[in-house]
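What you see is the complex with one protein chain gone and the rest in place.
Per-chain numbering from 1; labels A and B assigned in written order.
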Amino acid sequence: VTPRPTACGVITLLTDFGASDPFVGVMKGVILCHFPEARVVDLCHGIQPGEITEAAFWLERCYAWFPPGSVHVTVVDPGVGSERRIVGGAIAGHFFLAPDNGCFGPGLLEASGAEFRSVELDQLALPAPSATFHGRDVFAPLAARLASGALRFVELGPRAEPLPSLLGAPVLSGERLRGEVVTVDRFGNLITNLDASAWRSRAVSQVSVGPHCVPLRRTYTDAAPGELMALINSFGVLEIAEARGSAERSLGSGRGTPVELTLSAAPHARG
Amino acid sequence: VTPRPTACGVITLLTDFGASDPFVGVMKGVILCHFPEARVVDLCHGIQPGEITEAAFWLERCYAWFPPGSVHVTVVDPGVGSERRIVGGAIAGHFFLAPDNGCFGPGLLEASGAEFRSVELDQLALPAPSATFHGRDVFAPLAARLASGALRFVELGPRAEPLPSLLGAPVLSGERLRGEVVTVDRFGNLITNLDASAWRSRAVSQVSVGPHCVPLRRTYTDAAPGELMALINSFGVLEIAEARGSAERSLGSGRGTPVELTLSAAPHARG
Partner (left out) sequence: VTPRPTACGVITLLTDFGASDPFVGVMKGVILCHFPEARVVDLCHGIQPGEITEAAFWLERCYAWFPPGSVHVTVVDPGVGSERRIVGGAIAGHFFLAPDNGCFGPGLLEASGAEFRSVELDQLALPAPSATFHGRDVFAPLAARLASGALRFVELGPRAEPLPSLLGAPVLSGERLRGEVVTVDRFGNLITNLDASAWRSRAVSQVSVGPHCVPLRRTYTDAAPGELMALINSFGVLEIAEARGSAERSLGSGRGTPVELTLSAAPHARG
């Protein structure tokens, strides 16, 4: 049995609230009311409005870079005010809080020892929440109380299975491995759901992005300025980039664009 | 008499400095020089340049979500370098610092026990400020010293009346209650100055936004994707939203667009 994590006082926030409104600031105010010593980190607020898959991708790729015992709060919540549940997770030494809307990716759902609980709002002594801002009224106080140790994980509610991930897995069909662009970063890099582990033992003979073929490189500096390339990025997935430029702009691609690898039949020779 | 607040070490920042320049970061540096243990929260830096009413709206709607004794700094200051005053406030258990330019809304100006003081820069042992960045040279050090307890509120200067609020109140005329859009959030929701308390005892028979009529709903999920609605948002005011879309885009509306409620003559029947 994996022991449950011990709270370390760190809370991360992952939302689609953007950078221009006071919603994130107000959440932090509520957190400080419940837990004055909280250390709150903005993981990302630039998720496109309502894009659960984008949040799911970054959540499972980023959480492990934080101290064990962190509380990771995801609020990409187009269903706020409806009957959708809220779930808590204790996974790989970290805590999670999110609407139950598919934002736990396969890397979290299938982690060894992962435990999920359905949040029982009636039992948690919260003031009546507003209909439209559970980030402030539910997630912030619960995260603060989990992070401070005032609320134990098992007190969130009964065990539950979250909804399946909205983050699609790549599909292997013969020598074709097909995935898609899940997010585009500030540099115009197209980041896919193609985890390098999916073809670790086979060589890649071709990478195609929509109708375009791009060569596989190791770093952004392995191509001349303006050249397109694919590489395994620092989060372990295939990324399409343009050296000193924007692949998004040059290719006219974005979220949802199909990306396909052609694998050689034989294992990739090493070293 | 309302007792004056006791500083709790939290400072919030509300500015029109945006997210791309180092101005906010430098203010935090100065705060840390004066008060190394300060806990600084970005309330919002996305106020449109010089839009005092937008700042006034968010300030009075957000401050109470922070711990009592917080210092709330507002720097939307098109008059920086001119002779405009700076005022401090002690209101409802919180401290405030702002240029005296109308950024205190009616909810703050009229709060029971509200006390305002005109900041006497000459008496406060500040280095000579620059002509263009009082956020760094005046507001940051004063906020830090207030928040740390090194400076007492009464030491800011003599009692004073701030300028009237630039945030207009809705106008009731017979059965029409007329207000306007004061800010638009990241989701394209149009947020008005129509506080729900203004018609609490009467039913709403119609909501119009410019020439458009929209139905009144409870949450974003009470309409089909693409449908427009009005609702009372989590800050207590009327908001025009589009389910899974942007009301701003669909209606071509923005700050200043008139929004009008038609109220029924009789009090609203309550369940």
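Keep this in mind: contacts are C-beta pairs under 8 Å (C-beta built on N, C-alpha and C of every residue); 3 or more make two chains touch, one makes a residue touch a chain.
Source: prediction; values computed, not measured.
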Residue touching the undisplayed chain, where the options are B:A7, B:L43, B:A56 or B:V80: B:V80
Residues of chain A in contact with the chain not shown: 8-10, 12, 14, 19, 39, 41-46, 58, 62, 65-67, 70, 185-187, 218-222, 231-234, 244
Footprint left on chain B by the chain that the document does not show: 16-26, 28-30, 32-33, 36, 49-50, 78-82, 130-133, 136-137
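In this section, only the chains that are shown with their structure count from here on.
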Whole-Å gap separating chain A and chain B, where each centre is the average of the chain's CA atoms: 32
